[in-house]
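In this view, the complex is presented without one of its protein chains, the others remaining in place.
Up next is chain A:
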Amino acid sequence: MSEIILPPSLTAIRDDFLALEQRDRLQLLLEFSQELPALPPRYAEHPDLLERVEECQAPVFIFPEVDSDGIFHLHATAPAEAPTTRGFASILAQGLDGLTAQQVLDVPDDFPYMIGLTEAVSPLRIRGMLGILGRIKRAVRAHLG
């Protein structure tokens, strides 16, 4: 069995979650959701934000960037009424920010299943985080051409 290699930032997040009892894991997810920074002004009027579709489960808008040094940054926003989605985005923003584009692509697609939230949050909801990670990787791949 090969050991899964995660970047140190994601390893730390995973270990923090796994060290907690189930109900405390929800509390940590809540803390992540509260730590999601506001969008920088250059994105605040992004046209996507104007296309909010009502009746949608936790609309999340992500703005993945690879800077001129090849370093990845993620900005994201989701409404305050969707703390779980905000928490997912915040985990990925904190865990992926500062990695190289290739390191981001090397993150296992099923990372969201590794942080011990499946029972506390439910597998169906974890799929939301899988979706965000998938979109991030697509954007990075497009950037690398």
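Keep in mind that, in the parts below, contacts are C-beta pairs under 8 Å (C-beta built on N, C-alpha and C of every residue); 3 or more make two chains touch, one makes a residue touch a chain; residues count from 1.
The definition used in the following text is that contacts and distances are computed from a predicted model.
The listed options are "Fe-S cluster assembly protein SufB", "Aspartate carbamoyltransferase", "3-oxoacid CoA-transferase subunit B" or "Sulfurtransferase", and the UniProt record of the chain not shown names that protein "Sulfurtransferase". Listed by residue number, the positions of chain A touching the unshown chain are 26-27, 29-30, 33, 53-59, 80-85, 87, 119-122, 124-125, 127-128, 131.
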